[in-house]
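Only a portion of the chains appears, each positioned as in the full assembly.
Going in written order, the chains are labelled A, B and C, and every chain counts its residues from 1.
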Amino acid sequence: MGNKVIEMKGINKSFPGVKALDDVYFDLNAGEVHALVGENGAGKSTLMKILTGIYSMDSGSIMINNNKVNIDTVRDAQKLGIVMIHQELNLMNHLTVAENIFIGREKKRMRIFLDSREQNEKSSEIFAKLNLDINPNIRVGDLTVAKQQMVEIAKALSYDSKILIMDEPTASLTDSEIEDLFRVVKTLRDEGRSIIYISHRLEELKIISDRITVMRDGRYINTVNTQEADIDDVIRMMVGREIFAVKQEPFTKENAPVALKVENLNAGRMVQNVSFYVRQGEILGFAGLVGAGRTEVARAIFAGENYESGDVYIYGKKVKIKNPSDAVKAGIAYLSEDRRRFGLALGMNVDENISMANMKEFSTLSFINFTKSLKNSQKQKEALDIKTPSLKQKVKFLSGGNQQKLVLAKWLSRDSNIIIFDEPTRGIDVGAKSEIYKLLNDLAEQGKAIIVISSELPEIIRICNRVLVMCEGRITGELMGEEIDQNKIMQYAIKRNISNGRLTS
Amino acid sequence: QPASKDTQDDKPYIAMIALGYGHQFWQAVRQGAEEAAKDYNVRITFEGPEEETMVDKQVDMLKTALANNPAAVALAAIDVESVTGILKDAKAKGIRIVGFDSGTGEEAEAHCSTDNLQAAALAAENAARILNGKGKIGIVGHSQTVIDAVQRVDGFVEKIEKEYPDIEIVDIQYGDGDHLKSAEVTKGMLQAHPDIDLIYTSNEGACVGAYNGLKEAGKIKEVLLVGFDSSAAMKEGVRSGEIVGAITQDPVGMGYKTVEAAVKLLNGEKVDSFIDTGCYWYDASNMDEDHIKPLLYD
Amino acid sequence: MIKGSISPKMNNKMNKSLRRDISHIAIILGIFVLMILFFFILKPNYLSYDNIMTILLATCVNGLLALGVSFVIFTGGIDISVGCVMTFSSVMSGIALTKWGFSLPLTIVFGFLVGAFCGAVNGFGVTKMFLPPFIATMAMQMITKGLSLVVSGIKPVYFTSAPGYQNIATGNFLGIQGFYNAIIILIVIAVIAYIIFSKTLIGRFALAIGSNEEATRLSGVKVDNWKIAIYSLCGLFAGFGGLIMSSRLNSAQPQLGAGYELEAIAAAVIGGNSLNGGEGSIVGTIIGALIISSLTNGLRIMSVSTELQSAIVGVVLALAVYFDKMRRKNA
């Protein structure tokens, strides 16, 4: 492989209280997929944001095709052929898919009038190439997170750029979608484009990447050729320590009391006759393709959203849950899949967020007991190893993974009996991931009933005692112990109910 | 002379605070006051709250004016009750108090104004004369709360009800003295009561608004219009006969006489306790006469 | 995942956008019709030709302001300066005509430019000075309010020297008795606004900014420039309003203006436009403006006392928006 299209040297960047990048080096060859890995908060996103003109660096230099360049705006980057798919979704929910894809480069007739027809056609072409079925004329806000992610990817592809940066593009995708994505990535590479690929799913690296660069604590560690590299070495470089590994034991306490029982729950289009239970101390997984309705089940239970009929029992007692407050009182906690929209008050500080669900505990007669809440937050911060300069740091300045830990901390402070994790490890690095798995285990050990919704099959297989598979709003299968494997899950996950004539749109 | 002088200026300082500010009426008062200030070699300031309803703003203005150590204060209070205490204190410090327009109640040593009730009655008389004592009248007022405005409607209604049994007042609506709103109000009124013979309006904004409303409805001269106050547009309307006539109150004279009274008080001269600045009916036939012409302003 | 064929969807596109618009305004259209029927039954001459024209004429100024403000609302912003900017632009064109000797066409264009300029300053405040729209435009409201009085010397500025000025708004269109030019002007400008909104970049970016400003910026759109353009457009519409206003009165009244902005915002919101931005409809705005003027007219015709009128409009405002929200929730 040949010439360097990008060379970043001596990049430094500080945020108030954080040195995010410290003399970082990065280079990218023409026609390669270059993976960038590192723990949460290592500085990956920040480095890429500098490359795309979103942040300005404190010092350092960027060479594109051996010419020194200044990248001050997104437009500058686009002109140089650099486009980024961001870690967090950046879409206009009210606009249609096609409108989102072509934002800023609208197709026009007679110079001024917009041509939505051409845009729709072009979008359809891109989706066809991605082997995706998304109607370009639908409002983005009506799509699931996963489909929105695909729209982001389509948008980036539509730029026809020389250099494509993907910041955790697979975080919310299922395996089949990831396959499609990889196929596209490889096509692009073979066309001579260069791709920077950030991911916490290290198993992907072998399949997709040519080289791997590792960062840690804002510093450049090393770059290796994927072919020659050992993933365990990469992990060691990332983490700088050994990783805790769990092997899920089969669930033995078969006569433990049933903590949560749901009977014939119907809620909207996406939850049909859902019945299940979870025992105290058990980890129950919800698997399925994206859009199967798992999130809807969780939200119907936790927030009474779209609730139509069905019963919910907690420790055998029937409860009526109309809003999250009822659920929290009943001892249920829910970690949503989209932390920025549903999990965190980004403008508030770490302590305020951690204590949010538990303010009754941290106040007397409505007066806040600051000492108590800070003490708890400090405890959680240490327990989960949340990287923050102080408990008073605004949450929006934390890295994605640390934000996710914060949501966890919020619910752990609450000491709920039943905890629903919706994509708990999305955007979390290996080190933290294994800590979270350990944590889930510990929580189950302590007698909590745990539900994990995850689109990562290895994760489901690794941590769950029992797995329910959903398809189109129905539970299509149940797997236990040894039965839990990738193939079986997939079989159930595509078990459509053809008789009712429903097709995915 | 107990009144203190402004440090930066040797001329005696008179602070004038009006009910309002934006309407031509107040600007005409101001014009008269400034003329008098020039003639008598005193310094004046003229201010008023932006809305004729903001009592507390007026009180703040009065207090601030007092902080500047005026020799005299001339005030048209929105609500007399709200300023009595302050004026008492000021008086005790030797500051002379003159009231104008709505006045200042007990505390004033002189009061320069017109009687709005009487002025409205004059309008009613003329309206009745034009209608030959028979017909239907609609009223477009400019405020339901400002004293002047209320009196201008009340005086009119009273006079008609008392003396002209064959004239009926069919509707009273308010347009905030906003020209556009008053036009809409007028048109709505005509729709509700197509048989209205005459519309009486209580200030310049209401009058010009109604004037435009009639024009737009194509009812000019078919429905007669009686106005109040003066402006270039009104003068033109009256001259052409499209406004049959209006009342003017000599606000310029009011401003002049107010300052004059204050100066006389400062000089220790005797001043009448009530100075009537009068009210006059004007129409196409008399508006160029010597006693009316100077009372009309733009 | 099963692939639907693409083409039928494509063909449905226009229908869809129209259908979306109609469903968007279904509720308020319903409210509008019910209200009209109500007044008509109580006072049949409510629907007389003359009164309909009166209502339409009364819609003009507010309608123009509401159209302008809608674009700002689509971005998630707000403009509370439109009333005073309208006045300022009419005062300035009055000055241009009477003091500076501009020709009539030039005067009119100058008035528009003044409006657009004030809008641009608002946009500058919002983008380059990082002011919240409410604050930037509140400041502009105060400034233009003061300047109108200063420039005019607190006197109305008359357009009497330009015969025919009054005809611009209140002349009869094509000689049809009672059919005011102003109504045609409103219709034409509303159509232009519709096209700008649905067919050009300014409308697209207004929605995009309102939906997710940061994402729009990250897509390389020069959000600041577009925002300035949108606020200028809003100011321009205020300038149109100023023309109609001053032409109806044949004068520019410098103390008028404050209060008109709330009515314009109310029209836009009754019309189903969300103050959060990101979605909206120009047709809705026009119907919103019609609702307000026909309601006010109806109450006047029924001789409802002035003080109650305000309370009733308040209740209708709340209910209209409530029903609209309910429709959306159930949709």
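The working rule: a contact is a pair of C-beta atoms (placed from the backbone, for glycine too) under 8 Å apart; a residue touches a chain by one contact, two chains touch by 3 or more.
Note that the structure is a prediction, hence the values are computed from the model and not measured.
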{"item": "Overall composition (this structure file), stated as a label formula", "value": "A x1, B x1, C x2"}
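To be clear about the criterion, only the chains that are shown with their structure count from here on.
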{"item": "Geometric centre distance via CA averages, chain C-chain A, whole Å", "value": "43"}
{"item": "For chain A, residues that touch 2 or more chains besides their own", "value": "none"}
{"item": "For chain B, residues that touch 2 or more chains besides their own", "value": "none"}
{"item": "Contacting residues of chain A [partner chain C, same complex]", "value": "54, 73-75, 78, 86, 90-95, 99, 103-104, 106, 108, 112-114, 116-117, 120-121, 124, 132-133, 135, 137, 155, 503-505"}
{"item": "Touching residues on chain C, where the partner in the complex is chain A", "value": "1-4, 6, 9-10, 13, 16, 199-201, 204, 207-208, 210-212, 214-222, 278-279"}
{"item": "Parts of chain C lying in touch with chain B, wherever the complex brings them together", "value": "43, 45-46, 48, 50-51, 54, 57-58, 61, 149, 154-156, 158, 160, 170, 177-178, 180, 245, 248-251, 253-256, 259, 296-297, 300-303, 306-307"}
